[in-house]
Each structure stands twice: as C-alpha cells, then as structure tokens.
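All protein chains of the complex are present and in place, except for one that has been dropped.
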Amino acid sequence: MRRNWLGLRQTVNRNRTQVAILAGVTLLLLFALGGMSGGDWVITVLRGLAVGAVVFLVAAGFSLIFGLMDVLNLAHGALFMIGSYVGWTVYVRPDTAIDVITPLLLLAAGFGWMPLWQALLARVHLTSGVRRAAPWAGLALALALFAFSATRYPIAAWNPDVYDASPIVYAIAMDSGQEVIAQAPQVDGVTAALSMAGILVAGSLAAASVALVGHGQERRARRGEMRRAFTLGLALALSGVAVYALNEPLTRLIFELNTTWRFLIAVAAAVASGFFLGGLMEMTLIRPLYLRPIYQLMLTLGLAVMIREVVITIWGRPQITMPKPALFAGTGTGCPAQNLDDLLAHQCSTISFLGTRIRTYNEIFIIVVGLIVLIAIWLLLQRTRIGMIIRAGVQDRQMVEALGINVRRVFTFVFALGVGLATLGGVLAGPALGISDDMGESLLLLALIALAIGGLTSYPGAAVGAVLVGLLQQFIIKYGQVGIQLPFMTEPLKPSPPLVPASAVLLMVVVLLLLPNGLFGRKE
Amino acid sequence: MRRIGIIPSGLLYRMMTSPVVLEARGLRKEFGALRAVNDVTLEIRAQTFHSIIGPNGAGKTTLFNLLSGTLEPTSGQVLFNGQDITHAPVHRRAHLGLGRSYQITNIFPNLTVLENVRLAVQALGSDNFKFWSANAKFARYTERARQVLEQVGLSDRSLRLARTLPQGDQRKMELGMILAPAPEILLLDEPTSGMATEQIPELIGLIQTIQRESRKTVVLVEHNMDVVMSVSDTITVMHQGSVLAEGAPAAIAANVQVQDAYLGHSLWHDALQQAQHEQSARGS
Amino acid sequence: MPRANRSAGILRRHGGALGLMIVLALLPFLFGLLEGASPLAVWNNQAGASKFYEGLLIEVFILAVYAISYDLVLGITGLLSFGHAMFFALGAYLTGILLKSFGLPLWATLLAVVGAGVLNALLFSVVLPRVKGITFALVTLGFAAVFNIVIQSHELSDWAGGDVGLQNVPIPTWLSPSDERLRFYFIALVFLFAVYWFYQRFVDSPTGRVCVAIRENEERARVLGYPTFYFKIVALTVASVTAGLAGALHTLYQPIVSPTIAGLGFTVAALLMILIGGIGTLTGALLGAAVYRLVDFFLLRFTGSSSSFLIGLIYIAIVLFVPYGIVGTWRLRNVEWRTVWQERLAQWFGIKESPQDLAPPTTEQPPD
Partner (left out) sequence: MTPYNRHSMNNLLEVLDVHTSIGQFHILEGVTVNVPRGSITALLGRNGAGKTTTLKTIMGLTPPRRGQVLFDGQPIHAQHTFDIAAQGIGFVPDYRAIFRDLTVAENLQIAERKAGDLARKGELIFQLFPDLKRLIHLRGNQLSGGQQQMLAIARALVADNQLLLIDEPSEGLAPIIVEQLMEAIVQLSAATTIVLVEQNFAVASQLAKHYVILEEGRSVRNGLMTDLVHDHATIQRYLGVM
C-alpha cells in the first residue's frame, strides 16, 4: 500500500499543473452548488455531461484520426451533421431510405471493383497527358451519367421547397402519431432497370477514374484480392437489385415497427453510413495527401462546404426536428416518473427529481450511450490487436509498418471508425438538439476546443476535455438564468448567452497557455 | 588532468593561464530516466582549441545544446566570461559571442547561400527592424557575407539555393554562417560529418587558421581522431554523460581508460591492439 | 549608383506592377467603350456595365489586400493562424461603429482602426512564446471565435447589429460608392498597389528577410541571434493593420457589415486565395483573390445556388492537382531557370552577380 501511495505522489508531482487544473474545476463545481438549488445543480451537471457526451463522440473520432495519421479532418463536423440527417431520414422516412439503398449499393459496387479497374488500367500504357486528363473526363462523365440515371430511378421523397411536403411537416406528423407515406413516382420496370444499370456503370466509371489517379505506380497485385473484390462488388450489386425487388414488403415491415426499433435502425444506418463514408474518403481523397498537411486542411474544408451544400439541397435550410423514440416519449399517466418503477412502466420522457424534471432522453440516455462508447473504444484500444496497432501507430507509424503490418488498412479502419463515431453523435443529438445545416460547424468548434484542452491525440484527454466544455457551457447557461452572487456585488451577475461559447474558448486559451500540449497531451 | 605529456611550454602557459571563456559547473540533463549529461564540469580557456570526444551517445551533443541554450539543464550552471547564462535565451548567447554549428546540417534550405550567410551577419547588427529599407542598402552585410564565403571557398556558388549544394559545401556554408558574425567562441558539433575524406583536412585547416589568426576559442566535437589529435590544445573525453578524462592530446592518447571507453570492452580492444600490432610489425 | 541608372532599375523591377496598374486604371473606360458608353459617361459614374464591373473589381482589390496580409503571416513568416478574419472584421466593424454610432470623422476612424489593428496583433502575439504550430492555430481560431460571438451578441446589437450585421453606415459623400464609384475604384486601386509595394519592400528589407528565415528554420534563426518573437510580432502587426484597413474599406464600400466576415469561413477564404495563387509569393495572393472572387461571381451567375458546391469541388481539384498554386508553380520553373543561367553566364564571361539580382527570398514550396 505504501509503495502505491508513493507512486501516486510521484504521479501527482510530475503532473502538478494537470492536477491543479482538475482540482480547480472540481472545486468550482462544488462551489457552484452553493449558488443554486440542489436540483438545479444536478440537472446542470447532467446536461453538461450530455453535451460532453456528444462532443466526446465527435472529438474522440477526430483525435483518433489526428493521432494516427496526422490528418486534421475539418469535415468531421459536417460528417457529424450527415449522421443526423441520415438518421432522421431512416427514422422519419424509412420508405425513402429504402428507396435510396438500391442506387447507393449499385454505386458502391462500382467502387468495390476498384482493384479490378486498377489491374485493368495497369495493363494499358497511357501518356502522361492522358493520365492527367482522363480522371477528370471520367469523373465528369460518371457524374453526368449518375445524375441522368438517378433522377429516373423511383424515389419517394420530400420536397424542401414545398412546405406541405417538407421534412418539417413529416417530422411533426410522425411526432403526432401519423405516418404519411409519399407515393413513389410511377416508373415501369424497364426504366428502373435501365437507370439501375446506368448507376452501376457510373459508379464503375468513377471508381476507374479514381484508380487512374494512382496509375503508373508499381504495385504487385495480391492473389485473392481480385477474387475478393469481384465477389464484394457482385454481392453489393445483387443486394441492390434484391432491395429493389423487395422494396414494398420491406417498407411495410419497417413502418409496422415500434419507433424505438426504428430509432435503433436509424442509429445503425447512421453509423454504417459514417463508417462507409469515412473509409471512402480516406481511400480516395486523404491518401494522396499524407505528406501535405496544409492541403489536407484545405481539402477537408472544401469537403465540409460541399457536404453542407448537399445537405441544404436535399433537406432544405430550416431546422428540422426529430421526434423522440417511444421509449423516451411517454407523457401520459404516471409521468413524470417519481421512481424507477414508474419510469419502466410508463416509459416516461421525464423524471421528477429534487423538484426539477430530468428528461430521460436528453439527460440520461445520451450520457449512458456516451459512457458505453467511451468504454467500448477504450476496450478496443487496450484489449484488441487492432487497438494495440493503433496505440503503437500513434507513437511511431513507420516502425509499425516495418514490423510488416499493413498500416494503410489500419488507417482506413480508423478513419472509418472516427467518422462512424461522429455520425453516431449526430444521430443521437438529433432528437435532443434539433437538426440544422450549421450544427456541424458549431460542434466541430466545441470538439476542437475539447481536444485542445485535453491534448490533441489523447483518448482520455478527449473525454475529459469534452466533459469540461459541456459542464462549463451548461453552468454558464444556468447562471444566465439564476444569476451568480459574486463578492463585492449587490446584484447577482447574469452571464449573457454569448458568454456560453466564449467561455469554452477562454477555457481553452487559458489551458493552452498553462499547458501548451493540453491536459493529457504528450510533449513532443 | 593527471598526465600531461610533452607540450610546448608557451602553449602550456596559455592553457593554464588564459582566462576561462566558457564554463560548465555541475551540468546535468535528464530526459525522463535517461541522464544524458551527468554532472559535467568543464572549463574552456580563451583562444584554445578544445575538442570533446567520446563514443556515440556519450552526451556530447546534449552538452553542446546545454552550452548553446537549445536545451535547459536539469541542474548546474553555464558561465560565459564569468557571467551566468544558464537561463539566457539562445539569441542572447549569440549576441554575447557564442556561435554554434549542428551535427546535422541546419540551414535555411530555400534561401541562397549568400542569403544564408548574410542573415548570419545581419543578426548581430542593429538594422534588423528597419523594415522600410531595401536590403540592398545594407551593403556592408553583403560585403561581409561575401568575404566569409570567399574564406570558406564558396564565393562561386553564392546564388545557388542552399539545398541544392552538395553535403560538403553545405557544411562549409554552415561554418561560414558561424564565422560571419565573428563570435568569440565557436562550438562546432562534428563539422566534418558527411564530408568526403579529401575535404576534411581542408575544412579543419580552415578552422585552425581562423582560430589562430583571429584568436578565437574553438570547441569541437569530432570523431576523426587524426584531426582531433593534431589540432587540439585540450581534449575532454566524455563517456556515458560524464567527463572521463581531460588533458593534452598526448596524455589522452596514452590514457588506458580512454582507450577502453572508446573501444568498448577489453575483448574487442585486445583484438584491435593485436591487429595494430600486426600491422606495425608488417610496416616496420 | 547613378540616379538614372537607379530609376531604370526601379522601372525594370516594378515595370510589371506599374503596367498592370495602368491597365487596371484604364479598365473602367474600356468596359464603358465595349458597352458603347463614352469615357466621359464613365467618368461621371453613369449606371452601366462599367460601373458594375468597377464594383466587382473593388471587391477584388479589398480581398487582395486581405489575402496578401494573410500571406505575410502564413506564407512569409510561417505562422499558422486561423484567426485572420478577426483582423479584417475588427477593422470593418470598428469603421462602421465609429462612423455610425459615434459620428467620428473618417480620418479619426482610420486612425482608430490602425490602433486597434496594433492591439489585435499584440493579443495574438501574447501566446506566441507558449504555443506553436497547430496549437497556435487553435488558439487564434479561439480568439476569432470569441470575437465573432461577442460581435453578434445581444448586448452589442445597438452598435454592431447582432447577427444581422451593421446596416446603413454613413459614408462621406465624396467617397460614396454609389455616386462616386470611379473615385472609390481609384482609391481602392491605389490602396492595393500601395500595400503591395509596401509588402514587397517589407519582404525585401532586413526585417522581412528575418521573417523568411523564421519560416525556413526558426531554431536556426534564434541560434544566429535573432529574437524571433519580436519579428513575429512585427509581421503580425503589419498584417493586422493592413487587414484592418482592408476591412475599413470593405465597410466604406458595402455600407453594411455582415457577421460572416468574422467567421472561420472568412479565414478559410484567405487561405484558399493564397493557396490558389501560391503560398509565400505575395503576387500569388493578389492573383488568388482575383480568381477566388471572379470564379465565385461567375459560378453564382451561371449556376445559381449550387455554386458553393462547385466551388468546393474546384478547391479540392486545386489541392490535388495544382499543389503549389499558380505563381508558385510558375516560379518553381523560373528560379531554376534563373539559377542555371546565372551560373552559365558566370562560367562563360566571368560575370559576377550584383546584390540586387539575388534570387527571390520566397520559396517555391509551401511550408508544410
């Protein structure tokens, strides 16, 4: 025991500043207890933790990506937003989501065959001029073909420009218990088949164009890779066709489900889309730029702008809501819940506690999910081989490679995982915070602040930073309502709303000035 | 200094009596658990040629970094002309008259050779903040830079971008960058590393000439023992972060401890001795 | 050096810039002629295509000044600052507020803008000894974000207009952008070239060279004896003041100030401009600003609302395929060419170089 104690003392001595800051924050938290009622304090802490959980999901992915491959993915906020919108679509309009699956799978099939295109193109000798121009021509052609084919494929969708058919209206309808299924445009089988074929060709063409960018670099094809790629592409294409054939029964099936289940499916879809997008992004856009960090910044920023435009075009500009799943939406008899039994029996949306109401989704569920993810990723990092490789890679990428480990594949996985976490955050935040086209930017800023506080590449740092940012924000908001009694002042001071984001930034600046590498950052 | 060999009495006199320019007192630097420099006390006397030798990892470069201010010591003091400069920032030391070179070429790669050296001259002038005057006006800096380039034999390449020079010329240019502001003491960390064998005597000769003619103090880290033995007034041998021995070249050459440290365990040492023996037997 | 010789040298070195300035000065009249309007009509600020393009070019000039100031920070001195929009926005807002709410005369306003610019640069410099690289980027991003938030806050809305922005700033009639646009055009043009000239001089001065040295190898510069901290302050101050003045001009031209110019997006715009033109080249910043604004304008005109999508696409393409920017790519060839020729001449004729003919201090490579 004595030795242990000595070890602790050493740790404390070595990290004096960290300990001081954490102690200071804890003291402030306790001090805050004096300024407001116990119920207020609890709810503020919970809200802080919930915001922290969402920020953590974005920050953790960002930090994993930055730590392992030194890529500052400024599109991370936009991808978080994508999670929200994809989740919303699957949740509120599953019919549209199912309609969209087919074209997406067909498009993916083309990219799945990428090794085939690479091998095929490697046999063709191209002059440098052609090699430079062809990808562009190919991409343009693919885009045109896709636009032409996709618009002819039957998709039942909303229309953001017409209020009666806008996402807002569908969300409200769902919240009030009605299900409005828009009719898909009537299309005969031949047109649908043709458009599907067109999408498949467009995807293949795009993939081939991307493959052409790396043309000319010697690369030994691995045995089995071709066959695997072929099977993967074929499976994707066939499942695309299958979804088309089973469209109606699938739609019916999903509409019959409870909203809780639907929400689960939405979460899964959002995470999957994030995973897929992340992987695709790493393979096509980030990989050529590993040695040019400033250009990565520009690229990811450009991507963020583009994603936002796409989102505005598809879902429209106004903020849309996402109804809470049934499990957290009960308001009838027995609600707000007074105890755990009530809560389980009536699936209440709120719990009564110390004279205030705690919202089960916003202030409990999100925190629980955040905790689960925190532990799951921690286990992944500490207990699995891939986690070991990631931890090693953060320190010394080259050495990991020199041990014979395909770091590129790990990169792709981590990028996909990081974006998957962001989209998970997005879909979770949807019902609590609402969905709008500027949510990505503000959350990215918060995540960056959290990371700067915690240490850019530290996993525990991301968690602590996110929680600190969340708590600080919520306490300032709360004090904005109840006012804070400061010494030497007669009137209680009420911090105004702009102070909320500003306070987080100020915290970051202070921490960075004291510890340039953040709380848990390693000195380089 | 236990054993001092036969050295010219004038030099001995200078070594013993000339004032101490740079002094390290109980200097220590720890990187985590590693003690890279361990209680090093060192006196560099004015206008001497002082070499520091030792196996790789003996802490020579760390010691240099402590002396030049790139690193701050964990404990101990650095004195320059009696003034405590342990915590003086790097640029202050330069103004006091401390110039240093690096083991790995450390230059402004995308500037021309002339500009590299000119920046070194300008550094200690008083025109650094004249942002409204064209550079061309300060001909004296350019003149001095040219003069230095002439001295190190690079005047015909002054307009090339530094990074396009071969390694050996880059080292010469670096030497020029240190010489340019005419510092009182030059700390040279393996100035010959990466140079072709033929070029080494030339560069060392250059350093020696400069040291003698302009009465500078030179501290040199070097692996080439021929060079070290022929040019040094004093040699300090470092081993595992500490000073193992100090003295005139002859004394160091004869020091068994030093031989051991440089050659590792006696097993390998014996083998080499044997080889040397055979060779001298054949030679005679 | 004989005087005549010297002026010839100036002409040779700045000939391109002078020529461009003359062309730009004549451009409104050219537009007028193309449209069938006489130069006199253009002179009298009659409505028409010429007046419209004058406006577009004024915007380009203002953006160019803004971009060149960012190039000094990032491209010349190598400081990755993500809060540059604050320099511009502070100037813009201060001009608007002082003219509108306090009724200050224009000269006093501009003086205040310069003062505020210096203070702003000092604020950014305070953190310099502590944080480097990406952390500096984050801290500056933080400063700018706080400014953006504060300027949009409810408490300041009486002065700054909240999230709508500052409206109807009173502009002195002699400078009115609607009635005296040609005069405004010339002022903006002269301002741009004055700034460009100043920046060229700055980079070519002892101080500027040290800034370049700091970008190339800060550690080495320090060991040579440069207190690099102060040089970074100087660079930031120069950039801050010029960006602030560009902001002031922006307010004078627009009469409204939208909060978007205080956002991260506007810093990114500066980054894009210098990346398009070529980082660390000064001239590239001007070119980049022109490309940025004109592409934006024409895309918006021909493709409507999907233009920002296309712009994003174009930037990604530039990143992937023109990595050194327009001027950077051009200069990459040029310097090598020049070095080769100088060496050849020296070899053939024994010609020695003169100090003026030093290769440009700017790099051909981005400092990444």
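Which chain is which? They are A, B and C, in the order written, and residues in each are numbered from 1.
In this text, contacts are C-beta pairs under 8 Å (C-beta built on N, C-alpha and C of every residue); 3 or more make two chains touch, one makes a residue touch a chain.
Model, not experiment: these values are computed from the prediction.
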Visible contact partners (per top-of-document touch definition) of the missing chain: A, B
Residue of A:133, A:257 or A:403 touching the missing chain in the full complex: A:403
Residue of A:26, A:159, A:258 or A:395 touching the missing chain in the full complex: A:395
Sole contact to the chain not displayed, among B:23, B:115, B:174 or B:190: B:190
Hidden partner chain, touching residue among B:75, B:167, B:209 or B:230: B:167
Chain A, residues in touch with the chain not shown (by the definition above): 218-220, 385, 388-389, 391-392, 395-396, 398-408
Chain not shown, touching residues in chain B: 32-34, 55-58, 103-104, 109, 163-164, 167-168, 190, 192-197, 223-227, 240, 253, 259-265, 267-269, 271-272, 275-276, 278-279, 282
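Basically, only the chains that are shown with their structure count from here on.
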Contact-connected components, chain C excluded, all else fixed in place: A | B
Per Cα centroids, the chain farthest from chain C: B
For chain A paired with chain B, centre-to-centre distance based on mean C-alpha positions, whole Å: 55
Approximate Å spacing (C-alpha centroids) for the pair chain B, chain C: 45
Of all residues in chain C, those that touch chain A in their complex: 80, 127, 130-132, 134-135, 138-139, 141-143, 145-146, 149-150, 152-155, 264, 268, 271-272, 275, 279, 305-306, 308-309, 311-313, 315-317, 319-321, 323, 366-368
Chain C-facing residues of chain B, complex: 68, 70, 89-91, 94-95, 100, 106-112, 114-115, 118-120, 122-125, 127-136, 138-139, 142, 156, 158-161, 164, 177, 181
Complex contact set, residues of chain C against chain B: 201-202, 204-210, 212-213, 216-217, 219-228, 230-231, 234, 238, 335, 339, 342-343, 346, 353, 355-359, 361, 363-365
